[in-house]
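Note that this complex is displayed minus one protein chain, with the remaining chains in position.
On to subunit A.
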Amino acid sequence: MNLSVIHINNVYKKYKGADVFSINNLSLEINKGEIYGLLGPNGAGKTTLISMLCGLLKPTSGQITIKGLSFKDNAKQIKQTIGVVPQEYALYPTLTAYENLMYFGAMYGLSGTDLKFKVTESLEHLGLSKFQNKKIRTFSGGMKRRVNLIAGILHQPEILFLDEPTVGVDVQSKNVIMEHLKMLNKNGTTIVYTSHHLNEAETFCSKVSIIDNGSIVASGTPKELMQNSTGANNLEDVFIQLTGEALRDYA
C-alpha cells in the first residue's frame, strides 16, 4: 500500500497584481519513496508549485499537507522533515564549502562531531573533499551545484525538493549528482524534482506530472505516459504533444 506524504488539494495561486493564476486548481498526491518529476515548459508553474511545497509561498486557496501537516500550523516541524535544493547557488561565495555546510547544517539543528562527520562524509561522496577549504567563489558551476545539493540533504530529510538540480553542469557533475540522489532515494528519501532535461527525468523519475498553464495535463510513470501518447518514443515526444511547440517566453 502506497503511503501519501504530500497531498495537494485544489490549490490555486495568483500573484499580487497578476491577471492569471500561476497554479490553477491543481491536485496531486506524492507517495513515500517516490521520485516525482514535475515537468513543464517555462512559466508553467513548476517553481511556484515547488515554492509552495517548501513553504516559501502561500497558496491563494486550497490545501497542501506534508506528512499530514500544514505549513500554517506546523511550519517548523515540516521544515525539519524536508530538504530543499533551490535552482540558484544559495551559498556564501566568500565562505569555504566546509564553512557553508557547517552553517547550513547548524540551521537544521545539527552540531558537534555529528555535523562535522556528515559534512566531511557528504563532501567525500560528491568528490569535493580536497576542495572543502576553498571558497565557493572559486568553484566551477558543477562544484557549486554539488555543494548546493549537500546543503539541502545534510540533515537526511524524509522529503527532498529539488528545483532543476543539474542545470548548467557538465556531464560528470550531473552523473555524480544523479547517482547520489538515487542513493538517497534508496535509503528512503522521497524526491520531488523539476527539470527541463526530459531524458534525465525519463530514467530518473518513478512518476511524473506534466504541468502547463498552472494545471496538470498528464500524470503517471514515464512508461505510462509514452504508451498513452500516440507515436511517442520518449518523454520529450509526450511533452511536445501535450504542451505544443509554441515558444513560452514570458517576462
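As a working rule, contacts are C-beta pairs under 8 Å (C-beta built on N, C-alpha and C of every residue); 3 or more make two chains touch, one makes a residue touch a chain; residues count from 1.
In this text, contacts and distances are computed from a predicted model.
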Hidden chain of the complex, named as in its UniProt record, picked from "Hydrogenase-4 component E", "Quinol oxidase subunit 1", "Gas vesicle protein" or "ABC transporter permease": "ABC transporter permease"
Absent-chain contact - pick from A:Leu95, A:Val167, A:Val217 or A:Ala232: A:Leu95
Per the touch definition above, residue among A:Phe21, A:Tyr36 or A:Phe104 touching the missing chain: A:Phe104
For subunit A, residues in touch with the removed chain: 15-16, 54-58, 76, 79-80, 82, 84, 86, 88-95, 99, 102-104, 106-109, 111, 135, 151-152
